[in-house]
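Here it is: the structure, laid out below.
Missing here: one protein chain of the complex. Every other protein chain is in place.
Each chain carries a letter (A and B) given by its place in the written order, and its residues are counted from 1.
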Amino acid sequence: MLRRTLLASAAVAFGLGGAAFAEEELTAGFIYIGPPGDGGWTYEHDQARQKMEAHFDGRVKTVYQENVPESADAERAITQMALTGADIIFTTSFGYMDPTLAVAEKFPNVKFEHATGYKRADNVTTYSARFYEGRAIQGHIAGKMTKTNKIGYIASIPIPEVIRGINSAYLHAKKVNPDVEFSIIWLYTWFDPAKEADAARALIENGADVVLQHTDSTAPQAAAQEAGGVITFGQASDMGEYAPMPRVSSIIDNWAPYYIERVQAVLDGTWESKDTWDGISTGMVGIGEITDAVPADVKAEALAMKDAIAAGEYHPFTGPINKQDGSVWLAEGEVASDGDLAGLNFYVEGITAEVPN
Amino acid sequence: MDLGSINPVLLVASIMVSATPILLAAIGEMVVEKAGVLNLGVEGMMITGAVVGFAVAVTSGNPYFGFLAAAAASAVLSLSFGVLTQFLLSNQVATGLGLTLVGLGLSSLIGKPYEGMKAPPISKVHIPGLSDMPVFGKMLFSHDVMIYVSLLLVVAVWAFLKYTRAGLILRAVGESHDSAHALGYKVVTVRLMAIFFGGACAGLGGAYLSLVRVPQWTEGMTAGAGWIALAIVVFASWRAGRVLIGAYLFGGVTVLQLNLQAAGANVPVALLSASPYLITIIVLVFISARGAHGAPGSLGRSFHASH
Partner (left out) sequence: MISLEKRPQPSRLWTAITPIFAVVLTMVVGGLMFALLGVDPIEAVRTIFWDPLFHPQFAGFSRPQLLVKAGPLILIAIGLSIGFRAGIWNIGAEGQYIMGAICGAAAGLAFYPSESILIFPLMILCGALGGFLWAMIPAVLKTRFGTNEILVSLMLVYVAQNILISVSTGLLRNPEGMGFPGSRNFKQWDATHNAEIIAGTGMHWGVVTAFIAVIAAYVLMARHIQGFNIRLSGEAPRAARFAGVNPARIILLCLGISGVLAGMAGLFEVTGPAGQITGNFNAGYGFTAIIVAFLGRLNPFGILLAGLLMALTYIGGELAQLMLSLPGASIQLFQGMLLFFLLATDVFTNYRIRFGKREAA
């Protein structure tokens, strides 16, 4: 208890002291899991941070700390950010969940925004994006374009988000190409360019002519380019430097509108705790330009699907869908609930691999 | 599972690409250790080579300039280790670890402006006759120049240590610096030259990562390759030929486990990704159980001429 009071009074003292010399009305802090130069996940959060800062044109100051491990260091980094006067703190990796909540308890007046988690409090909000919507479009293009009927998938860590992506891509590839097969490689890392390059090569050498990735570096794109005749999709960021081939489209995480909205809410005094899980409809999930390497009819279908998802007319997980073991998951016409999707830990029928442990 | 989908020709070609960075770094480190110096800073030198090589290649548009610059930069960096351990007689293990820290920090500072850029492509050699051979042509004779440079380097190091007088002196210095000194050899000079060479090789290995294997620059991209290179030197019991085998074996297991996953083999993934390290340990045990060590006698010890 003593420590909490100490911290709180320190925070108050700094808040008062800070206001005297700072011109900005508000400080927004960001905790990053990787370096902003990863070209993927952290890169997009950092881009959004910069756009948000530019949007408020001097009214908001941003601070960030990069490469914060999901360990005891996270809690300290978040606390120090709160202590040094941040009014709202975005913690941008799943592993920051418990540390974020622990710090939030000590700083009731600071707002916390935790990406991809599920625990909330009065001053802790969660936000994430429905990446599986983008995966559905990728699956469609992949299924249409593969000639070998083998699609390679570089997966990171077996968590629901990644498994959702695999299922979504598989369902939509299978729908347009019943012969399609998925080869999945788990790397157990979000970011390791050398491993990602090796994995992409292994998939290509095993006959895949489409490589999907759920890891953050552009190394698989480079490997596909070198191999030739293979298509890929940008992950997290557009990876447009590999367009028009091998990168034929991408899923872009676009956090900027959300960050602007939330910081605006703090400025207006209207911020409150909530859970945001947005997709294509709000632009949080962006679909990067589909290049001319994709036949015009396929492109048109993909865009139609995008519009249908955006309009809420189509949900990528609409029954009938069976689980891998053949049992029924979703009946004809049934749509997966958000609760089901949030904890998804099984493959759908047809995928031959097994989810690790 | 469909193991038939693994194409052995492409597999071997991939293994060569995957093994070359560690091969280059390991062959350099072997020379350093043969001179009696244990430089644990390979990781730091490799990543410095990776970033400098990439930066120069991008700026000049010529990947070979990149390789040269990488070798030079890492060699110069390794001299900081040389000065500390040879003149100021600091502990080699600690200094090597310090070198790794410095290299990692320095490289990410230098590399910031080069993130997200593409490296100029490096052309594959075409050897008339050989490259056109069925199977082996694509497997062995259609690579980039650096793969052949790395192989030549192994042969050169082997011949140098075995047949030249300079190689003999270097080994004498590593075996017993006191006797070598008594014989009138300049222990410190020999060791500095070995460290310099080791640095240059590590730099080439790093540049191969950022210019060919990945190819791009990202912070921390060596991801432990330098440590593997160190392991391979011991694994090879300080013999050039075995360094080659060790590097290709390690590269082989790494690539093979990915191929097994891609082919749908039903083996726990955690076990597969740990397999390169486990297999290295098992082979190390076999080699040491046979009693073949061959560690240079003065390895890791400071030399001070107290006459």
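Worth a mention:
Quick note on the criterion: a contact is a pair of C-beta atoms (placed from the backbone, for glycine too) under 8 Å apart; a residue touches a chain by one contact, two chains touch by 3 or more.
Everything quoted here is computed from the prediction, not taken from an experiment.
Contact with the chain not shown here comes from a single listed residue; of B:Leu130, B:Ala156 or B:Leu278, that residue is B:Leu278. For the chain left out of this panel, the touching residue among A:Ala54, A:Ala102 or A:Val328 is A:Ala102.
For subunit A, the residues touching the absent chain in the complete assembly are 1-3, 6-7, 10, 13-14, 17, 29, 35, 63, 65-67, 69-73, 75-77, 79-81, 83-84, 94-95, 98-99, 102, 118, 157-160, 163, 188, 342-345, 356-357.
The omitted chain makes contact with subunit B at the following residues, 80, 84, 88-91, 93-95, 97-109, 112, 219, 224, 227, 230-231, 234-235, 268, 270-271, 273-274, 277-278, 280-281, 284-285, 288-289, 291, 293, 304-307.
Everything that follows uses one rule, which is that only the chains that are shown with their structure count from here on.
Note on chain placement: the centre of subunit A and the centre of subunit B lie 36 Å apart, centres being C-alpha means. On the side of subunit A, the complex with subunit B involves touching residues 35, 37-39, 43, 150, 152, 183-188, 191-195, 197-199, 201-203, 205-208, 217-219, 222, 241, 352-354, 356-357.
Those residues of subunit B lying in contact with subunit A across their complex are 5-7, 10-11, 14, 17-18, 108, 111-112, 115-116, 118, 209, 213-216, 218-223, 225, 254-255, 258-259, 261-264, 266, 268-270, 273.
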